[in-house]
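With one protein chain withheld, the remaining protein chains of the complex are depicted in position.
Note that the chains take the letters A and B in the order they are written out, and that residue 1 is the start of every chain.
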Amino acid sequence: MLGYFGRRLVYVVVTLWAISIVTFVIINLPPGDYVSTVIANAQAGGVSLTPAEITNLRLRYGLDDPIFVQYWRWISAIVLHGDFGQSFAWNQPVSTLIGERVLLSAILSLSSLLMVWAIAFPIGIYSAVKQYSWGDYGFSFLGFIGMAIPEFMLALILMYIGFRYFGASVGGLFSPEFQDAAWNLGKVLDLAGHLWVPIVVIGVSGTAGMIRVTRANLLDELYRPYVHTARAKGLPEWKLVLKYPVRMSLSPFFSTVGWLLPGLIGGETIVSVVMSLPTGGPLLLSGVMNQDMYLVGSFIMILSVLTVLGTVVSDLALAWWDPRIRKRYKRE
Amino acid sequence: MFLRRPATREVGTLPQWRLMWRQFRRHRLAMAGAAILIPVYFVAIFAEFFAPMSSSTANTSMTYAPPQVVQFSGEHGLHVNGYTTERDPNTYEQRYTEDPTQVIKVGLFVHGDEYKLLGVIPSDIHLIGPVVKGEPFFLLGSDQNGRDLLSRLIHGARVSLSIGLVGVLASFLLGMLIGGVSGYFGGGVDNVVQRIIEFLMAIPTLPLWMALSATLPTDWGPLTRYFAITVLLSLIGWTGLARDVRGRFLSLREEDFVTAARLDGVGRLSIIFRHMIPSFASHIIASLSLAIPAMILGETSLSFLGLGLQAPAVSWGVLLEGAQNVRVVANAPWLLAPGVAVVIVVVAMNFFGDGLRDAADPYGSASRSRRRKSFWRGRAARRASATINTATGR
Partner (left out) sequence: MTEQAFTRRNLLRGGGLLMLATASGCSFFDTSPNSGAGGTAQVADVSAKEAPALAELVKAGKLPPLEQRLPKNPLVITPLKEAGRFGGTWNSAMVGEDDIDWLYYTLGYEPLVRLKPGTNGQKGPDDIIPNVAEFEVKDGGREYVFRLREGLKWSDGEPCTADDMIFAFEDVTTYHDLHTTGVYDLFMENGSTDELAKVEKVDERTVRYVYKEPKAGLLFQIAVSTFERGGASGLLLPKHYLKQFHKKYNPDADKLAKEQQLEDWTQLFMNKNDVPHNPDIPTLHPWKISNALGSGTAVVAERNPYYWKVDQQGRQLPYIDRFRSEVLGEVEVELLKIMNGEIHMQTRNFNTPENKPLVAQNSQKGKYRIFDIPSRLSNTMIIQFNQTIGDDDLEELFRKKDFRIGLSYAINRKEIIDGVYAGQGEPWQAAPSKANALYDADFAKQHTEYDVAKANEYLDKAGLTKKDADGKRLGPDGKPLTVTIMATTDFPHHVQALEFVKKHWDAVGVGLRVDPVAATLYTERSMGNNPQASTYTCSDFDLITGTGGDHYYVPSNSGSARYAIRWAQWYGSKGKTGDEPPAEVREQLDAFTAMRNEPDFTKALEHAKEVVRIAKEQFYAIGISSYPNEYGIVANTVKNVPDSMASAQVTPGPTMPEQYSF
């Protein structure tokens, strides 16, 4: 098992290195750079920069060096000093920018995942056990609709409903009166009042998918010989279902645990953009749009590391949960 | 009994497609899905005929006009009522009041905007429309420029419904080929291919889209460009399918019928194409049919982020992007209709694909549930990764 993970580690490092190169090339692929963004913004504001000012900006950001020099500067700082570089647009270290967004992204990811689990699990079991019943059809239908609604549309409509019918403060995290207030229960409530929309929006599609997975997995287990054996031995039906097949069908929950890690800094881009939530997603998006090179590059690198780590975590969690998988690792 | 297994019926020697059809027919939701999709695709193909107007015809004195209701009376026949409008000079708001005295006659097979059906047959006949060309006729209301939303919805369907097919097709070919090679040969080849796939799966798509859309030639229209990007992305997106195919190859390699063929001295290629691929192609096709709705949704999301198709191209994503503001939700909610269309089509496609998948395995439901599992598991992972992808730009 150790050997197995050792080998994986080597692959991980190689993969990450390749990603770093490809990422950097991709960011530099479109014509222009961050300075073009500065010029475009200035122009939109009715200001025109002179050629001298433009060259000056390029020099300041080190954008006139050849691309491999820029790459080396970037990657060596990361590897040697753990320095992820500066964001041009924010004029701040990338690590600070991402760090500030971790908490909210984490809250969002975690609570929407909890919601998904809490709703999907019972419904999924019900749907499998009562396969082809009206209830099953009904939930399937609802589930598919949940998967089919474009997230941004749902977010905007819910936000408008919140405004129109509840007079709720929209977007962001706090109402103005709580923004600078010290933490108290009222502030927590206020936060909850702001967070429910994104959580529901993110959760809806996830829930639908998870219901289907649970149902399918459970169906797979329900007709196994061990179930017949247990039934033959006279175990009550509900106990039997919960004890064996359900346990086995829980695997997908563990294989998604790892996705939480990148979610911690990513957040849900679309929902966050629509609702102005300060998670990592919009940061990356605006970085991409502005060609904020180091921000995008480092963000993606951190994300890739977390994704890879997440996969490992998932595998470990799965091995812990499912003895059969544990055995397979041992064999390898 | 509490756990009821759907009964399997004895079948004789019917051709595979007949068996599949039988199985498919039994899936009620799938039939419903097909019943929706077939007319929708039909309308999309003959969009110019079914749409009352062209996608750019505008009645600029009627921006944000609410939907009209088709009425019938002995006096006027089929008709809609016109609007009287006034514009508030301070707030710029245009107000509409229905005016029963203005009767706009509506007819079937009327003469309207000229077009070329399927790009060849010139015509100006429209299924439904105002008898007098140019009179306001907005069954789903009009948009910010006074264009008929219904017409744009129908025209947009063509792009939105076809764009997924292209991408899926490209993924399909590549996935089959590379996954097959990897799975059949195994060992070192397999290892290398798997590493490459792992790497490709980690490439961030969001910046890639940005980069590609910026580097494509300027004289390509937005539509050509979008097709190009879709194909390029699916060139990277084949990885999931390749893994699927590889897994099947690995397990099929050990099956008796493959061993038998090999012992009979059948060539490698022949084993792959004559024996192995047919045995799981239907399954692959079925799961592909489920990838199409994901692409339709993807199109809308990318348009929203400003990375997908862009006006003046007309697609559901573009229409929704234009409707993506408070102004519309508050004052012109009918412009969200493309969203409803997306939901209906995506749900129908999912049902359809579900049924197709079940039908792809007409012989038994034991193996069906196994396939469902592997399908859903794959789908869950894809779904999760898609979520993460859009979330994080990977």
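By our rule, a contact is a pair of C-beta atoms (placed from the backbone, for glycine too) under 8 Å apart; a residue touches a chain by one contact, two chains touch by 3 or more.
Small disclaimer: the values here were computed from a predicted structure and weren't measured.
The chain not shown here is touched by just one of B:Thr63, B:Gln102, B:Ser162 or B:Gln194, and that residue is B:Thr63. Residue A:Val200 is the one among A:Leu16, A:Val102, A:Val200 or A:Ala317 that touches the chain not shown. Taking the complete complex into account, B:Asp88 is the one of B:Glu75, B:Asp88 or B:Asp264 that touches the chain left out.
Only one of the listed residues, A:Trp90, A:Tyr137, A:Tyr223 or A:Trp321, touches the absent chain: A:Trp90.
Considering the whole complex, the residue from A:Ile19, A:Met159 or A:Leu250 that touches the absent chain is A:Met159. Interface residues of chain B facing the missing partner chain: 56, 58, 60-61, 63, 87-88, 90-94, 144-146, 210, 214, 218-219, 221-222, 306, 310-312, 322, 324-327, 330-331.
Although one chain is not shown, part of chain A still touches it, namely residues 30-32, 36-41, 43-57, 59-60, 62, 77, 81, 83, 86, 89-93, 96-97, 100, 111, 114-115, 118, 156, 158-160, 162-163, 166-173, 175-182, 184-190, 192-193, 195-197, 199-200, 272-278, 282, 286, 289-291.
The rule we apply is simple: only the chains that are shown with their structure count from here on.
Only residues 11, 14-15, 18-19, 22-23, 26-27, 29-32, 129, 131-132, 137, 140-141, 144-145, 147-153, 156-157, 160, 164, 205-206, 209-210, 212-213, 215-217, 219-220, 222-223, 237, 252, 255-256, 259, 262-263, 265-270, 273, 280-281, 284-285, 288-289, 296, 299-300, 303-304, 307-308 of chain A touch chain B when the two sit together in their complex. Residues 2-6, 29, 195, 198-199, 202-204, 206-208, 210-212, 214-215, 293, 297, 300-301, 304-306, 320, 324-326, 329-330, 336, 339, 342-343, 346-347, 350-351, 366, 369-370, 372-373, 375-377, 379-381, 383-384, 387-388, 390-394 of chain B are the ones touching chain A in the complex.
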